[in-house]
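Left out: one protein chain. Kept in place: all the others.
Moving on to chain A:
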Amino acid sequence: MKLDIKRVNPVFTWSWDTRDPAAAKDRQYPFLYNYYPVDVEKAHLENGNAVDGDEDEDVCGICRASYNGTCPSCKIPGDSCPLVAGLCHHHFHYHCIFRWLDTNTSKGLCPMCRQQFQLNSKLPINRPYLEKFESITKAIRERVFLDEAFDGNSQQEEYGNEMPSDSGGTGQERRSADQSDLEEDEEEQEDSFYGHLDVNIE
């Protein structure tokens, strides 16, 4: 039997490369700097599993969408909605972790393990964002410092008579008790939450 191959339709798939660069010598496609090809069948399996997400390893711990998908505000996966990898081995969509670090609650911590979130500077996928994260981390450190100083001075005024005068918690705990106060939700527009850093999501 003789077969004539008339047309070939190659199928490619990609994935963010979060592997340790020490293992880079095994890399078959060094020219694919950010991406590495994965087995098509395996990719199908993974996509199938990603549907019921939660317990899946390869989902962003913040939005629970796949690493290779997008954050809730983006439509097109890939360079426009990149993945960043933490030193603690927790990975997130850049936009997701950025929004989290920009909240007062985050205190710069990884949502998964509560260690200071830092990028792994050795991974190529992180390279374009190292500088930006450096400045975020610095801003957070300053903000946490200011918050603490502020809380130490003005607890009385801030909580008035309404709040219990507990001796156990820190000023910061009570401040957020205020923030999650259901009564005040409607009046209190909390967009001020995001107004603290002068770095913006791009």
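Rule of thumb we're sticking to: a residue touches a chain if its C-beta (ideal position, glycine included) is under 8 Å from a C-beta of that chain, and two chains touch if they have at least 3 such contacts; residues count from 1.
What we mean here is this: contacts and distances are computed from a predicted model.
Within the choices "IBH1-like N-terminal domain-containing protein", "Radial spoke head 6 homolog A", "E2 ubiquitin-conjugating enzyme" or "Sodium/hydrogen exchanger", the name that UniProt assigns to the complex's undisplayed chain is "E2 ubiquitin-conjugating enzyme". Annotation: of A:R19, A:R64 or A:R143, A:R64 touches the absent chain (contact as defined above).
Counting over the whole complex, chain A has residues 52-54, 61-65, 72, 96, 99-100, 103, 105, 109, 111-112, 114, 164-166, 168-169, 172-173, 176-177, 179-183, 185, 190, 193 touching the chain that is not drawn.
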